[in-house]
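One structure is given below, encoded as structure tokens.
Of the protein chains in this complex, one is absent; all others appear in place.
Order as written gives the chain letters A, B and C; numbering starts at 1 within each chain.
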């Protein structure tokens, strides 16, 4: 169980490798990574702001909750902050479990709660200026699934 | 969209990297990998048998179906065959989409159908001899979710 | 009619060969299975519980009612356990 909040990029493959290294009790490993999407080619930079201190404790709380709900061997949350370019990695979660269903559900759960409960905010600067990304009602609604 | 059936190990990180390289239209990338689990320490080898020809076409069919159902930028299925040791990677699926929900659901869907529709069979050789792994009723039931 | 028949996993082990050419006049997969079971004990053993045997006709999942006319390759195997 680990949480990292950093400005540097991360190596998704190396993180997943480290999670399972030397173990034989993991049957299923699910990862999610979020990327800076720019369909139109208008996006110059995505700025990620966060609340140092609260971010780490909120993410840890979400992780602890996942371990209470599912049989998990390991989990990891890495989230970046600062300016990011289109195509760059924003964040990742990983969930390792003896069983497929638990790994999928836990990763999905981590993402749903991270979206609405971890203090990050996105600001997009495009060719027409800068704008804060609005939270979606569907993100808050997604919490009710769990 | 790609399917690979091979005896060699694969590099999960490199596969995921290749899937998103040079693109800015992916918002979410979900991967699942299956590992040889050995809780008790009794497992010597897991032998994966498959039906060459049918395996590739069955996996491709499952992938095509996923692309029909969800908005996906890319998918990949890699599955190994032959003898595998505890802790080794058995297979992986990856689904890239503009949206988180589609990426999660598609990866979950690929796994459910791969489990019950792709012609692979597992034989475990442990300290007490060899045994074919039984299919679970829950695997067949899982298809009804979709 | 001549058919290529392939077997996998414990079905293959019970029958003793991975692949063979079968000469038959059976009209359906089910008829062929009955014919094979009558021929030799190893087939009888392999096909004793058809609820745990799956069939593929020309590399597509099918069932025991499927007709054999025009078929080139028939496969028998247990429920799949990949992933």
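Methods note: a contact is a pair of C-beta atoms (placed from the backbone, for glycine too) under 8 Å apart; a residue touches a chain by one contact, two chains touch by 3 or more.
The model shown is predicted, which means the values in this text are computed figures rather than measured ones.
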Left-out chain, listing which of the shown chains it touches: A
Interface residues of chain A (partner: the chain not displayed): 34, 48-51, 53-54, 57-58, 79, 90-91, 111, 114-123, 132-135, 140
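Criterion: only the chains that are shown with their structure count from here on.
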Connectivity without chain B (remaining chains kept where they are): A | C
Identity of the chain that, by mean CA position, is farthest from chain C: A
Between chain A and chain C, centroid-to-centroid distance (C-alpha), Å: 48
Residue numbers of chain A (touch at least two other chains): 100
Numbers and ranges of chain C residues touching at least 2 other chains: 83
